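First comes the structure, then the notes that go with it.
Every protein chain of the complex appears in place save one, which is left out.
After this line comes chain A, so read on.
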Amino acid sequence: MSRSFLGWPAFPEAAAREVGNRQLRENVRRATHTIRGKRAVLAAERPDWEQLRDSAAAIKDRVLAGLEGYLLQVEEKVTAAGGTVHWARDAAEANRIVTDLVRATGEREIVKVKSMLTEEIGLDAALEAAGINARETDLAATIVQLGDDLPSHVVVPALHRNRSEIRDIFAREMGRHGRPAPEGLTDDPAELAEAARLHLREKFLGAKVAVSGANFVVAETGTLVVVESEGNGRMCLTLADTLISVVGIEKTVPRWQDLEVLLQLLARNATGERMAPYTSTWTGTVDGDGPRDFHLVLVDNGRTRALADPVGRQALRCIRCGACMNTCPVYERTGGHAYGSVYPGPIGAILNPLLRGLDDPQTASLPYASTLCGACNEVCPVRIRFTDVLLDLRAQVADGGRHPVERVALNTVGAAMQRPLLWKAAVKGAGLLGPLLPARTPVPGWTDNRALPDVPGESFRTWWKRNEGERA
């Protein structure tokens, strides 16, 4: 049975568990620092970097402002090009639609292109319950699936695993799901990639049904866009007879030419490349080339809830490049699982509460999973103002009266204080955290020469009202 984040503990508790795992911290640190370095070089290469970000943010705002019209355009264009469009209000509805479509083909095993949305809605588990085996084909997603694990990063879901862990998973699990790993497999990354190639080749050649997400859907043309590196995406999108793409409604972009902005930002931010090795685009179906049947499932699952939040709706601009998590001092210490969602890091801290509401302790704890240092604001290609949204969500938690903000904040800080590394991360550059800190306290392991900020003699709630409340 596939694991899920269902019933995951609130951030402080989950984080406390994760920061105790030295191997995990080491893996996450190494990976995030590597991508950060590559990204920095390629962002610096563009003298117009800030202009690209301006455009990208404005393009996505344009989408959000005109979403109804753009979605209707997508529906019209995809239908005209031979595709079928379905609408799903929530995860259960989306899973039902996909399950019914797969059932209608009579297939028992299908292949998948990595998609965070299908992870979000728990599609693999829903298919499994219907007796359908959905095989992941992206290398990182394969590692997660074979290891009966959960994704911890939006671009590199197995970022928390190192090569020897991956070797063990492959050697142990591949044979149970198809072609076994070669005898004497070592932990050399090239050998591990080769093992994945061989394991998945027979699945690609035999697959009749594929499921994908999409990075973008162009409204004016009805074109879907999938960006990937390995060619597993091309295999799924090309070789299956039936293709089912499950896409969040916010993935729309107005114009074809908008891709010149978004594709260039995405690759540079996500993997430190000018373009990812493969970008596939398709519009409906084409005679004699690729799937004969194409279904697009447009999914809400909380996106309209986020859209209704005047401050938070900017989180829907996200193009899932992962840069915010790669740069986040909290993520670096806790890894992705602590956030209890397929969307970890700074985007997870705001998107999950916006999608699901603040009614449960897990989502209500996420706006506090931040030092407010603002590093994410600086790297986000669509200029999401994380700190604004975090503060606004904290205010909502407070005003909702569901979770007294002082208590939640103190619990978060208290849990962190017991763990010097997390604490150090939390205070680093945390000028804005002042209002949330309990008292001036000597911190073990504190090597920075900055003092903790003084704590004002008022609660966050009254501070917020005094500073921000008047504006509303």
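Keep in mind that, in the parts below, a residue touches a chain if its C-beta (ideal position, glycine included) is under 8 Å from a C-beta of that chain, and two chains touch if they have at least 3 such contacts; residues count from 1.
In this text, contacts and distances are computed from a predicted model.
Of the names listed as "Monovalent cation/H(+) antiporter subunit G", "L-lactate dehydrogenase complex protein LldG", "protein-glutamate methylesterase" or "Nucleoside ABC transporter membrane protein", the one that matches the UniProt record for the absent chain is "L-lactate dehydrogenase complex protein LldG". Only one of the listed residues, A:19, A:121 or A:140, touches the absent chain: A:140. The chain that is not drawn here is touched, among residues A:116, A:263 or A:342, by A:263. Of the options A:121, A:171, A:249 or A:315, the residue whose C-beta touches the omitted chain is A:249. Among A:116, A:156, A:185 or A:389, the one in contact with the hidden chain is A:156. Mapped onto chain A, the footprint of the missing chain covers residues 27, 30-31, 34-35, 45-48, 51-52, 54-55, 58-59, 61-62, 64-68, 71-72, 81, 86-89, 93, 97, 137-140, 143, 156, 158-159, 162-163, 166, 189-190, 192-193, 196-197, 200-201, 204-205, 218, 221, 223, 229-232, 234-235, 237-239, 249, 256-261, 263-264, 267, 271, 273-283, 286, 288-290, 298, 300, 304-305, 307-308, 313.
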